[in-house]
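My questions all concern the structure below.
The complex is shown incomplete by one protein chain, all other protein chains being positioned as in the whole.
Our next item is chain A:
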Amino acid sequence: MALIEAERLEKRYPGTDFTAVAGIGFQVERGEAFGFLGPNGAGKSSTMRMLACVSQPSGGSLRILGENPVTHGRALRARLGVVPQDDALDLQLTVRENLIVYGLYFGLSLKHMRAKSTELLEFAQLADKAGERVEHLSGGMRRRLTIARSLVNDPEILLLDEPTTGLDPQARHILWDRLFRLKSVGVTLILTTHYMDEAEQLCDRLVIMDKGLIADEGTPRELIDRHVTREVLELRFPPGEQEQAAEKLGGDVEILPDRLLCYADDGDAVLARATELGLRPLTALVRRATLEDVFLRLTGRSLTD
């Protein structure tokens, strides 16, 4: 049995016509890292809130750990870990106190939490910050503390909403490493992101969401194979010459605001042909196709902010 099963899941907010989630279905298996990818407003956060049992589905069915989150929300929340997008740590309390009070929310004893917080701070590489107020922590440290906090109850499922948004590259890599460790001990990870490299790094399987619906689902490799070619040739031209060049070149070409993307299994061959045709791009780059190409294809290139 899947750990999470959703069918035709919907979310509408009362008093608005807005449908945040418009009928999605997916399953998450135990031990996997499952990702929701999508532009802002795609319905990722609404979905995550329903999975966290703090938001009632407006339609469809959702089962988490075999239970109905509406009727068993309290019991389910005891088995989940939640890492919200905005940390929501208590700035006035110390690092350790943040963990302790959160543990008390779960009904864990003060004595247990004193020991547990030490263990979690080790894991989050924050042991030397235990007595500091959260105010004085960097963004990366705060995020690691939030992850440590989400682990006080040894959750079976960890929900992470944009875990590395706003972090610098070093902080992101430290965080990814911690998440890999959790996965290796059997914690099921569910995360949202709009960083493609993060999705490729972390997710065994993912869905791409757009406008409240699932555009496609699969492993990163499957999605790349299904929607784009093996390689991509990126060409840059002076402003205004892109459209002409694209027309001349023909084939499977996407026009982005700043460059052309030519999808081909052999990028060098396309580049050779472009040169033969007399095209003189400012820069040319042949690279492997990535999830970002899939994402752009499935969710459109228009700005959704």
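Here is the rule we go by: a contact is a pair of C-beta atoms (placed from the backbone, for glycine too) under 8 Å apart; a residue touches a chain by one contact, two chains touch by 3 or more; residues count from 1.
In the analysis below, contacts and distances are computed from a predicted model.
Enquirer: From the list "Ech hydrogenase subunit EchB", "Transport permease protein", "Dihydroorotase" or "Ferric siderophore synthetase subunit F", give the UniProt name belonging to the chain omitted from this structure.
Expert: Per the UniProt record, that chain is "Transport permease protein".
Enquirer: Thinking of the whole complex, not just what is shown, which of A:Ala78, A:Met196 or A:Ile255 touches the missing chain?
Expert: Only one listed residue reaches the unshown chain, and that is A:Ala78.
Enquirer: Check the options A:Glu7, A:Glu29, A:Asp86 or A:Glu122 and report the residue that touches the missing chain.
Expert: A:Asp86
Enquirer: Pick out which of A:Ala52, A:Ala246 or A:Val294 touches the chain that's been left out of the picture.
Expert: Among A:Ala52, A:Ala246 or A:Val294, only A:Ala52 touches the chain that is not shown.
Enquirer: Footprint of the hidden chain on chain A, which residues?
Expert: So the residues of chain A touching the missing chain come out as 13, 49, 52, 54-56, 74-75, 77-78, 80, 82, 84, 86, 88-93, 97, 100-102, 104-107, 153.
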